[in-house]
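Take a look at chain A:
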Amino acid sequence: MPITRTYLAKRILLLFLVVFGVLIISFIITRVIPARPELLWVGAHARAEQIERARKELHLDEPIYIQLYYYLVDFFRGNWGVSWRTRQPVILDIVTSLPATLELTITAFILAFIIGVILGLIAAINYGKVVDKAISVLSIIAASIPVFWLGLVLQTVFSIWYPVLPGGMRVDPSLVIETGFKPITNFYILDSLIQLNIPVLLDVLKRMILPVITLMMYPLGLTIRMTRSMAVESLQEIYVRALEVWGLPRSKMLYKYVLKNVIAPVIASLGLSFGYTITGALMVELIFVYPGIGYYVGMALLSYDYPAILGGIVFVAIIYSLVNLVVDIIHAWIDPRVKF
Partner candidate 1 sequence: MIGISKRILALFLVVLVIAIAIVSMVFIYRPPPPPVKKIITYASLSEMTTADPSTEFSNSVLWLPLVYETLLWYNPLTGEFTPGLAVNYTVSSDGLVWTFYLRKNAVFHDGTPVTAHAVKASIERTITLGQGAAYILEPVERVEAVDDYTVKFYLKHAAPLNKILASPYAVYIFSPRVAEHAGAQNLTDPKVAEWFNKGNDAGSGPYRLVKWDPESEVILEKFTDWWGWKEVGYPLASPNAPDVFIVKIIKDAVTQERMLRAGQIDIAEYVPPETVEDFGKDPNYIVVKTPSFQNLLLLFNTKKPPLDNPLVRQAIAHAIPYEDIVKVARAGLARVASGVIPYGMWGHFENFRYEYNLTLARQLLAEAGYPAGINKTLVLVYTAGDIYEQRTSELIHSSLAQLGITVEIRPLSWEEQWALAQKGWEDPNAAQDLFIFYWWPDVLSPITYLYNMFHSESKSFNLCYYENKEFDDLIMEAYSLEGVNPDKALELYRRAQEILYRDVPGVGLWDMVDFRVARSKIGNLDKAINPAIPTAILAQVLDVRG
Partner candidate 2 sequence: MKAVDGVSFTVERGQIHALVGESGCGKSTVLRAILRLVDVYSGRIVFDNVDITNRGESDLKWYRRRVQAVFQNPQGSLNPRMRVFDIIAEPLRLHLKIPREEVLSRVHELTKLVGLPESILDQSPQSLSGGQAQRVAIARAISIKPDLLLLDEPTSALDVSTQAQILNLLLDLKEKLNLSYVLVTHDISVARYMADTIGVMYLGKIVEKSSADTVLSEPLHPYTKLLISSALLLEEKSLESTLKPIGEPPSAINPPPGCRFHPRCPYATEKCKREEPPLVTTGKEHFVACWLYV
């Protein structure tokens, strides 16, 4: 077990440092770049006295380090400002829209992982053959495809031209009313299972198909490539060769030795691709009108809702750092060779 308590403590300390840095960067974005943040704050058609009041409220009449102090204090008190668009506290908006994004990204990740490892192994076994080449091309395309474009194409084809799948929203609102579905955790799959509300569950799943496919492309491409190259390498290793000579069944060999070597690096690379996926969610949710964090930040961008943009971005950055931490720990746990 290479994960020691000091290692954990060090990583958590680093996490705090990073959060602090993220906050400072966003502070710079809010306060230093736009010449008049109070104008951003009060919004359109504001009168002079409102602007003056905003200056006081934002402590803009104070020196910059005092402003930073207030910013940090407000942040840790959960006071992230009020969204101009929804007129709700940003933190509340974020917390309510988080489960939707998690539901989407986690599903996309699990699928990308399973399908990616399987396809990657198939490619590695058939190294150099047509199957391998086909899978390699698929993986390159999957990793290169512009998320927003794929989303639009899927939506056009499957919900406009051949309307077989719904092209937006998490759940049909009338179904919610008809069946009396109540969001509890805001993870709709979980909520509908708890309430044994099958129509809602099916609807939720149906509506997740297109966004999940769009979102999983990048991690899928990455997983296939990673699995393939790792598996090819470990298939080359002498001890695996030797096992082949000893007559161990191919499938067992693959499972016992190759898979073991492949899993850890694949998880590490998936952790890396989480960053891309979460920003992909921004566009995917916007296109599929899927009310998660991505949709929230995306709408905020389109309507220049700065408190929401920055709140959302800071939040996502923190989540991202947390995920990286977790991935590193998992990586270290699975693969004891990794030293920190």
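Selection criteria: all candidates are chains of the complex that A comes from, given by their letters.
Heads up, the rule we're going with is that contacts are C-beta pairs under 8 Å (C-beta built on N, C-alpha and C of every residue); 3 or more make two chains touch, one makes a residue touch a chain; residues count from 1.
This is a predicted model, so every value here is computed, not measured.
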Numbered candidate touching chain A, per complex, among 1 or 2: 1
Applying the document's contact rule, which stretches of chain A touch candidate 1 when the two form their complex? 34-36, 39-40, 43-44, 47-48, 86-87, 159, 166-169, 172-174, 176-179, 196, 198-199, 201-202, 255-256, 260, 289, 301-304, 306
